[in-house]
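What you see is the complex with one protein chain gone and the rest in place.
Right, subunit A next:
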Amino acid sequence: MAAAGRAGPAGDRPSPAEITALIPLVRRVVAARVPDRATADDLVQETLARVLAASARVEPGMLEPYAIVTARNVVASLWRDQDRQRRHQHRVVDLRPPEAPDEDVLVQEDREAVTAALARLTDRERATLLAHEVAGQDTRSLAAELGSTAGAVAAQLNRTRARLRVEYLLALENAEPPTDRCRPVLLALSSGDRRRQREVDAARHLLECDVCARLSEPLMGRGRTRDADVRVPVQSDADVVAARSAAREVAAGVGFPPTDLTAIATAVSEVTRNIVKFADSGEVVIEAVEEPRGIRIVARDVGPGIPDVDRALDDGYSTYDGLGLGLPGARRLMDEFAIVSEVGRGTTVTMTKWWGER
């Protein structure tokens, strides 16, 4: 504090007793303005602290008026803060922009897309879905009508909804899938069925197919809510650290020994760095696998791709020449390692480490 430096001879400074004598006065000033006791106590403390800090500069005999003015200022600044908070509060909750002029058009388009999507379902699918969703008929009575079981009807409804989502997106975008692989992939994504997604190699198709890559965006994240699954979006250096600590955490949950944890974290570090270095953005998905126990890491980007994957995986073991991608090292640290890369489309690295394997 500057005041301390300027303090005069000891006699000029008010004694502690003089400061203490101010307490009832300050308390009265503050209490008259602030009803809440705890807040008032805080403000009294703050006032005394300020008076004490400034005491060397205050003329003898002026301590009392100085304390009163200070107390008022302290209270006023509290009010100002509260007021500012109140004024800014709406920003915290009011995220909805004012209704745009094209809202009506969008609603209209939306309705048409839903109609088109419904029209593409089979009659039976549509009838069951509408009976359940619109008329509110439960699965058991539907099952009785259809000569089926409630569980089967529910599963069928789920599949129908997944198809409806896909057809809706296609209708909304006015897009016709360019290949016959598109629909199965989109369906697998829409239903969130990961086994099916692997069967149709959905990740690879999304790298290859622009239409699906665009359409699938709202479908992503479906069925990924299991807590064994961690997704780390990757854009900057800091995300490399985030991805590897996430991997370490998941791997620890699987029960890997410490050395393996370090190996897994290091491998993740290598492949994630490539996303930051060569692609603008990507993601790392870390998944605990059961039967056999292990951890699977998928690092995906939509960057320039690796023209020669074999060369990227090739290195002089001891000199670490290679292409400097860290990929050969990562491969050595994991049990399974696969790269799919397409120039101009992106790269997907999938690597697995099994628990208990050496």
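Operating definition for what follows: a contact is a pair of C-beta atoms (placed from the backbone, for glycine too) under 8 Å apart; a residue touches a chain by one contact, two chains touch by 3 or more; residues count from 1.
In this section, contacts and distances are computed from a predicted model.
Peer 1: Which of the following names does UniProt give to the chain that is not shown: "Putative transcriptional regulator", "RNA polymerase sigma-70 factor (ECF subfamily)", "Multiple sugar transport system permease protein" or "RsbT antagonist protein RsbS"?
Peer 2: Hidden chain, UniProt protein name: "RsbT antagonist protein RsbS".
Peer 1: Considering the whole complex, which of A:V51, A:A67, A:L170 or A:A263 touches the chain not shown?
Peer 2: A:A263
Peer 1: From the list A:G192, A:G282 or A:P328, which touches the chain that is not on show?
Peer 2: A:P328
Peer 1: So one chain is hidden, and I want to know which residue out of A:R163, A:H205 or A:R273 touches that hidden chain in the complete assembly.
Peer 2: Residue touching the chain left out of view: A:R273.
Peer 1: Spell out, residue by residue, where the missing chain touches subunit A.
Peer 2: 236-238, 240-241, 244-245, 248, 258-259, 261-263, 265-266, 269-270, 273, 276, 315, 317-320, 324, 326, 328-330, 332-333
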